[in-house]
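One protein chain omitted, others in place.
Chain IDs A and B follow the sequence of writing; residue 1 opens each chain.
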Amino acid sequence: MIQNNEAVRKISVNVVDIDVHAAPISTEELRQYMPDEWRSRRFPDSVFNAAEAPIYVAPNKAQRYDSVSPKGGAPGSDPDFTEQQVFRDAGVDYAILIPLTVRPLPNTDHESAVCSATNSWLAATWLSKYNAHGRYRGTIRICQNDPELAVREIEKWAGHPYFVSIMLNPYSRAPLGQKQFHPIYEAAARHDLPLCLHVNRSPGMGLLTPVGYASYFFEHHALYPVTYATHLTSMLTNGIFDKYENLRVAFIEGGMSWFVPLMWRLERVWKDFGNEAYGMRRHPKNYLKNHIRFGTQPLDEPTRLPDLKRMLEWMDGGNTVMFSTDYPHWDFDDPHWVLDMLPSHMRANVLAKNALDFYKLPPMRADLGPSASVALNLPRGELQHA
Amino acid sequence: MTIDACIHPLCEDKEELFDYMPEPWKSRPLSEPGRYFYPAPEGEYNIEEEADAELVASNPSLLCQRVFERNGIDEAILVPLTRGLLPDLDHSMAVCRATNDWLAERWLGTKHNSKSFRGSIRVDPREPDQAVDEIERWASDKRMVQIAVPMQAGKPYGNRDYLRVWEAAAKHSLPVVIHADGGASIDFWPSPAGYYQLFMEYATLYPVNFSYHLASLVAEGVFDRFENFKVIFGDGGHDQLAPIIWRMDKDWRPTRSQMPWNQHLPSEYLDRHVRFISSGYDGPLNKDDWSTWSNISRPERTLMFGSRYPTWEYQGADRAFESADEKLRNTLLHKNASDFYGLA
Partner (left out) sequence: MLDAVSQLHDVCAVDELSPGQTKIIEVNGRSIGVFNVKGTFYAMNNLCPHAGAPLCLGRVTGTPVADNPYSVSWDREGEIVRCPWHSWEFDIATGKTLAGPRKSVRTYAVHQENGRLYIDLRGAR
């Protein structure tokens, strides 16, 4: 925790990175946090492997080739090197950490235990020991297939000053708007904690598409948007945002542009068949601003790059899109590059303000830890220092 | 001038199809043609101005009159539906053969003035030997302009198990229409994350499953292998093509070394190999957005009009592409299908 120190200068937050994957130094480090009754049970390291998925492996085993720490640790495991690459090189002020150390398991008690270990580990390391500068925030991992245990985990961490979000996994057994998941939303809403949807895959039936299994990573990864669209449509039509009015969900790593034509389609279907969705009391397009957000990474690259700006206008990107790097993953987005792709009037909001609002973060921070080595070209008036 | 590339003819009654089957299939029970899951809330054949649509669509001369005379269509392609993924492959192919015989005999001969229907050859691509035989059986009947397979599948359509079937299609210059079929069969979940709760979800999302077949066809090099192989995604969802293909293009360079047999970006296959049937549920709601969106989504390259008569998804040609300029409208209503199918 930061001491209230008058001598520490406060500076304005210009870049919030809503998707950074801190990793344990080793699976041994994480196993120490497993609840007693699970600690002696053997299970594969790959369950905990925050980096490499067990199947459909991304290029370079999903890591940036230049993110191996000089000390030799796995990408994202070395706080000094992470600060260098994220705070200094990428110019990030706050980083929301999403640990990918819980790959779904059939045994929900077991998966909940891995969640519990992950959250305890994150709290003990990146959110305290490594967080003297106060620039990291964390995401609570839950086992969504056991909502009772998931709620218990949420209750445990809800008051923590640095946990700011709860992660849902799109590799689920049912679309996430359905009733069995509602206790999770009830708890999240009660604590005013936003949720995020982010992939963390395991082998097996979670990978099955409506038409069978993909042969190649390319097929699997390129079509994340279809999975994300499934969950979004389910959440809207099953009325979770009507039932829990302060609920909000960020869709991270699943792309953004797909939302535009999907919403048109949903509105048209709603016109003819909306009576069926008795839980969804408003017109479908009225949920975007108050309830739905998108992470920028991996940034959509339309055939004509400037078309991205039009897509962002259509989805009210100035209010609904939040910057992310996905550090230390292979398809990392550098903020300078992303900045150039955004309409200029959206830049400050996308890079910081929308996330500050969504996660309820202080807009000024203590000037501790590395600062950007190359200043970002934000509109004048945005770079204000106390 | 208008070409309607997707009309679904219906059997007069449950027994009609059995007349075209030999034993042992003739006396084998067969599931109903409709969807077991997600029935359309107001009826499968509920069309606002056409209370008799189901009747008309099961009678060739009535349908002829409705389509060619009343609706002013110039060419129409029939896409009969079968039963989706039946577990017994031989039974499935027997249903396909019977459907093709029924279509040829009952429907493709009927004329209205000089106009008549074109047809689709149904096959089950999970049974390549019989599917190829059936394609060969109909290939020289010029009234059949394409092959029809279900959207539902046990493996996405780029998979090497299907290659013999696609080879036969390409050999005879017959494109393949992929369209949701049946619905009381051994299908997987309709979404990548399980069963939807609501019909609304099904109606919004199911057509977007074309993405999985498209990604598979591209990744497995099917379009490179068979230059003449073409597919049509018959359930709509064309608007999702743009954001999906951008993502495929973006992922292509990083991952092509896993699939090094071709050098083309995924989007480069669209013009030659991929088409979509239109849907009344696609398109910006704001008229003013239409022109900008067309500039981005380029429907003139890949979209063809299909009314989907007599189903709940029906959209008449008069309502289709209302916000498009005249030239684009003509391309979508006529020229694209005319060029693609080689119709006069």
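Definition applied: a residue touches a chain if its C-beta (ideal position, glycine included) is under 8 Å from a C-beta of that chain, and two chains touch if they have at least 3 such contacts.
Since this is a predicted model, take the numbers as computed values, not measurements.
Trainee: I'd like to know which visible chains would be in contact with the absent chain if the whole complex were considered.
Mentor: Answer for the hidden chain's contacts among shown chains: A, B.
Trainee: Touching the hidden chain in the complete assembly: which of B:Arg70, B:Lys111 or B:His264 does that?
Mentor: B:His264
Trainee: Which of B:Trp252, B:Phe276 or B:Trp290 touches the chain that is not shown?
Mentor: Considering the complete complex, B:Trp252 is the one touching the chain left out.
Trainee: One chain is left out of this view; which of A:Asp109, A:Asp334 or A:Asp367 touches it in the full complex?
Mentor: For the chain that is not drawn, the touching residue is A:Asp334.
Trainee: Where does chain A touch the missing chain, residue by residue?
Mentor: Touching the chain left out of view, chain A contributes residues 59-60, 64-66, 330-334, 336-337.
Trainee: If you put the missing chain back, which residues of chain B would it touch?
Mentor: 160, 220-221, 224-225, 252-261, 263-265
One rule holds in what follows: only the chains that are shown with their structure count from here on.
Trainee: Once you find the CA centre of chain A and the CA centre of chain B, what distance in Å lies between them?
Mentor: The separation of the two C-alpha centroids amounts to 37 Å.
Trainee: Per the contact definition, I'd like the list of chain A residues that touch chain B in the complex.
Mentor: 58-59, 170-178, 208-219, 221-227, 229-231, 233-234, 237-238, 255, 257-258, 260-262, 264-270, 273-277, 298, 300-304, 307, 310-311, 314, 330-331
Trainee: Residue numbers of chain B touching chain A in their complex, please.
Mentor: Residue list for chain B touching chain A: 41, 151-159, 187-201, 203-206, 208-209, 211-213, 215-216, 219-220, 237, 239-240, 242-252, 254-256, 258-259, 267, 280-285, 289, 292, 296-297.
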